[in-house]
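Okay, handing you the structure first.
Of the protein chains in this complex, one is absent; all others appear in place.
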Amino acid sequence: MATETKYEEKYNEPILTGNQSHEVITDRIGSIVLSQEKHPNIWWGFIAFGVMFTPVLVFSIAYLVYKGIGIWGNNQPVAWACDIINFVWWIGIGHAGTLISAILLLFRQQWRNSINRFAEAMTIFAVMCAGLYPLLHTGRPWVDYWIFPYPNILGMWPQFRSPLVWDVFAISTYFTVSLLFWYIGLIPDFATMRDKTKGGVAQKIYGVLAMGWRGSARHWHRYEASYLILAGLSTPLVLSVHSIVSLDFAVSILPGWNVTVFPPYFVAGAVFAGFAMVLLFMIPIRKWYHLEDYVTIRHIDWMSKVMLTTGLIVFYGYILEMFYCWYSGNIYEIYLCINRLSGPYALSYYALIFCNGIAPQILWSPKMRRNIPVVFTVAIIISIGMWLERFVIIPVSLHRDFLPSSWGMYYPTFWDYSMFLGTMGFFTLLMFLFIRFVPMLNIFEMRDLLYKLNIDPSKGAGHTNVESSKKGGN
Amino acid sequence: MAQIFRPSSNTVIRTVLFLVASAPWALGYLLSMYSRSPYNTKVGVPMDQPIPFSHRHHAYELGIDCRNCHTSVEKSSFAGLPSTETCMQCHSQIWTNSPLLEPLRKSYETGVPIKWKVVNRVPDFVQFNHSIHVNRGINCNQCHGPVQQMHLTWKGNSFEMKWCLNCHREPEKFLYTAETNSGLSPREQVFNLYMKYQQGVPLTAKERSLIRGYDYSPTSDELNKGKTIVKKRGIEKDQLEDCSVCHY
Amino acid sequence: MEAKKGPYLYGLIAEFNNEHEVVEAAKKVKSAGYTKTDAFSPFPMHAIDHALGIWDPRIKWFIFCGGLFGCIFGFSMQSYISAIDYPLNVGGRPMISWPQFIPVTFECTILGAALTAVFGMMALNGLPQLYHPVFSVPGFERASQDKFFLYIESKDPKFQLEATKKLLEELGPNAVSIVEDMRDDH
Partner (left out) sequence: MLLDKDQDKMKTENREEFSLSMIREKLANSRGQKYWRSLNEIAETEEFSSWVEAEFPNKSTIKQVDRRDFLRFMGASILMASLGGCRSVFMEDQNFVPYVKNPEGLVPGNPLYYASMHSLGGYASGVLVRSDMGRPMKVDGNPVCGKGTNSVTQASILDMYDPDRSKQVLDRGVVSTWDFFFKAVKNYLETSNKSGKGVRILTDFTSSPSFIDLMSKIKKQYPHLEWISYEPVSRDNVLQGSQLAYGQVVETNYHLKHAKVVVSFDADFLESMPGAVKMSGDFMGAKKIRGNKADTNRLYSFECAPSLTGANSDHKWPVVPSQMESLIGYIAGLLGVPGVTGGALPDNVEANAVDALVKDLLKNKGKSALIAGDFLSAECHAIVHGMNDVLQNVGSTVMYNKPVVHEAEKSYESLQKLTHDMSNGMVDVLLIMGTNPVFTAPADLNFSEQLKKVKLKAYLGIHEDETSKCCDWVLPSTHYLETWGDGRSSDGTVCLAQPLISSPLYSSCKSKESVLSRLFLPLGSMKSKFEEPFASEEIVNNFWMEQLGSVSYQKNWKKSLEKGVVSGTSLPTVNVSLNLRLNVRTDLGDQGLEVMFRPDPTIYDGRYANNGWLQELPKPLTKLTWDNTVQVSAKLAEREGLKPEDVVLLELEGRSIEAPIWIVPGQPDNTVLLHLGYGRDMNGLVAEGAGFDAYKLRNSNDVWNAAGIKLSKTGKRYDLASTQMHQNMEGRDLVRTGSVAELSKNPSFEPEGVHHRKPMNLYPDNIFEDKGYQWAMVIDLNQCTGCGSCVTSCQVENNIPVIGKDQTRRGRHMHWIRVDTYFGPRSGEANLDNPSVHFQPITCMHCEKAPCEPVCPVGATNHSHEGLNQMVYNRCIGTRYCANNCPYKVRKFNYLNFGDNVDYPTKNLLNNPRVTVRGRGVMEKCSFCVQRINAARITAKKENRKIRDGEIVVACQESCTTNAIYFGDKNDPNSEVSKMRKEPRNYVLLEELNVRPRTSFLGRVRNPNPEIEAL
């Protein structure tokens, strides 16, 4: 159709630009890791931020363990608050990585190659931050190991009907699998690093990490097979993890928690938040490290589209919640919504609707999707919005439930904030160390991409420009 | 390109990889071993006391009944410790100037109680009631070990929850009535056994195991007897496994 | 330190500039009847699999078994714990409340499969292997960057140093070099 062809021409940027060859790719990406000069001064800034706030995290934890959960604002009836909010927030962020690398791989989406390494790293670090909360939100963290099934002198076991046990299994599995996935993805690149470094400890370290990878065709054969299957495994895994997290709430009998739509709606939310966070980091970094050729405007366009889609699902979720309240005819459900709309925390609900419901709508316009500042701002708004969503789901549902006599209020304390800031610092620190020492784009897959684009442009999500393919050729 | 690693490195890294993988399991195993070791549980470790009191001498050689000193063992949760007065009942007559008993006499004069070291102690958060166990016919040694053999008293069993559950799950393994005088009440059975033992009456294997207080796998016939006893005494087995029986 | 007797002949290796050349060369080598061959490339090339006839389905079966084991282990563990070892009345739920056992079972399945996928792959590839003769080939570092290598092992029945060398040179590589092994136990 006319309009479509027009659209096609207008918005059909290549996903790989500039003069590219295996050599160029290897060098452009690899060299970042090899020399400090390639790093802008801002890198130090972020490292400094991390180094400043990681101790905050450590101290908050120490004081928490010493004094007890009482230092937080939690109370009866609001027994869960920032601890679980932040947990869900982080774990949500931790969903983009595996999703990108696994699902997009299955769908043979070539634009994934230039962002998956980065996103996976984010996943792992986010899950690390998330994992802290369930462990520390317990009243007696020093006996947390009771959640794991191991033979003991008490003859006691965990109680497998509890979603919290499901969480433990889900998250530890998720973390392990993501880590392995990330690592085997790294092996060939470590080999490249090994071979690019000229001697020294660095070479030895990369050598060990590469485990003697030599690019043998037979190895590649098995490698690809298992990598693909791993992707196939991670896809249901990534869906299950946030579904299970959502079951923490859906399994309970609390109005506002006991909602059947939670699993899909949480997963969508997670992807939503995850992509927002990827953009949040990707956009500045591609600038600072001159990676515009690999992370093209087209990638940003794709990611915005994903955000828009998942955002719509989430928004649909909000509408459904309201619909249930009315449809259920259950006075407690009905009051829940009235309370969300007009209770003491109403503001947070409206803010949430704006952040997650209204703001992303701007991404309908292709122009806006290509307007970097706009996308960046939307990403920020969404990250905030997703935090608010958990706030609305957890404390706001808890603080007024069945018996009016036990209604209460919740106010976060200094320690609620300090711990959150701490995790952010920790996360940033890890991210920028990763950028420093590990190739942040998947080199061998970029080569692969280049190769594919050359042999058959039609297969590519977009054609590469001719001379680049020539260059790649000889 | 020159080799980065020597040929031997292949073996090295594989070994290292294996060790790293197996380290957590090994650690866990060691910890569990430690927690079950006498070093941790204090089982079988004689404890020094202000007065080197010998159960073997009093309970076995002299044949003094447990209840003589542990007066409330049948009546109360607390078995009861002999007061200075109780000791002095005899020791104002015999061994009146033995140096070993100096602390006793001093306590009697000053009224400052003797501080015995705790040997058998139920772990925290557990409510244990001696009287009901004795009244149900559980032998002292079943928990306290071969007290009649102890010079300085030591802890007979680990008192771990799992250990308690042995009996709370399968009381039939531990309950018994003497063939000779089965007319006695469960409570009497307990002390009757010690009397027999002290008088040197030949004992059955089961009885010996009860005296020694170690886990004893009963013969099927003994087991059946036990089952009938459980029925007869109206012991609700499943209720015995409820948390709130001991933890409240 | 073992007394070095080596080096031993390990095979012949030819360096190419791009994937097309190496694939062509591989085809020729295969048609020449060589079986113990291998290629080295900076990224996976599907063409070469056919060219050299590489096919190894084992990994898939390993993974399947791993997953199956995880699944069975997960469910039976939960059932044993909550129905046999210490049955407790939890909120009036039955001892084996299977719907509530699904999540953990699922996670165990995934974990089992994933672990076998990774470690199976490494095992089959004989990794980690820090030392390998080909690393001593001059310019081999480019194998992980932008160059492509074709390799014939000395153990190949048709392998004769001169003839094979000639064959390779005819394929128009940048260079052909001998691969030497330092290990005695070879």
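In order of appearance the chains are A, B and C, and numbering begins at 1 in each one.
Here is the rule we use: a contact is a pair of C-beta atoms (placed from the backbone, for glycine too) under 8 Å apart; a residue touches a chain by one contact, two chains touch by 3 or more.
Given the structure is predicted, the values throughout are model-derived calculations rather than measurements.
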Shown chains touched by the chain that is not drawn here: A, B, C
Full-complex contact with the absent chain, from A:N19, A:S252 or A:T377: A:S252
From B:V16, B:L62, B:V112 or B:A205, residue that would touch the chain that is not displayed: B:V112
Sole contact to the chain not displayed, among B:R6, B:R121 or B:K231: B:R121
Listed residues B:F18, B:Y39, B:F78 or B:W95, member touching the removed chain: B:F78
Residues in chain B touching the chain absent from view: 71-72, 75-78, 80-86, 107-118, 121-122, 124-129, 131-132, 135-136, 234, 236, 238-239, 242-245, 247-248
Residues in chain A touching the chain absent from view: 67-70, 73-80, 137-140, 143-144, 146-147, 156-159, 161-165, 168, 248, 251-254, 257, 331, 335, 398, 401-409
Touching residues on chain C - with respect to the absent chain: 88-94, 97, 99-100
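Heads up, the rule we're going with is that only the chains that are shown with their structure count from here on.
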Computed distance of Cα centres, chain C from chain A, in Å: 30
Distance from the mean Cα position of chain B to that of chain A, given in whole angstrom: 55
Centre distance in Å when chain B and chain C are each reduced to the mean of their C-alpha atoms: 59
Residue numbers of chain B (touch at least two other chains): 1, 4-5, 10, 13
Residues of chain A touching at least two other chains: 155-156, 194-195, 207-208, 211-212
Residues of chain B defined as touching chain A within the complex: 1, 4-5, 10, 13, 28, 32, 35-36, 158, 160-163, 165
Chain A-facing residues of chain C, complex: 17-19, 38-45, 48-49, 52, 54-56, 59-60, 63, 67, 77-78, 81-82, 85-86, 88, 90-91, 93, 97, 100-101, 103-104, 106-108, 110-111, 113-115, 117-118, 120-122, 124-125, 127-132, 134-135, 140-146
Of chain B, residues touching chain C in the complex: 1-10, 13-14, 17
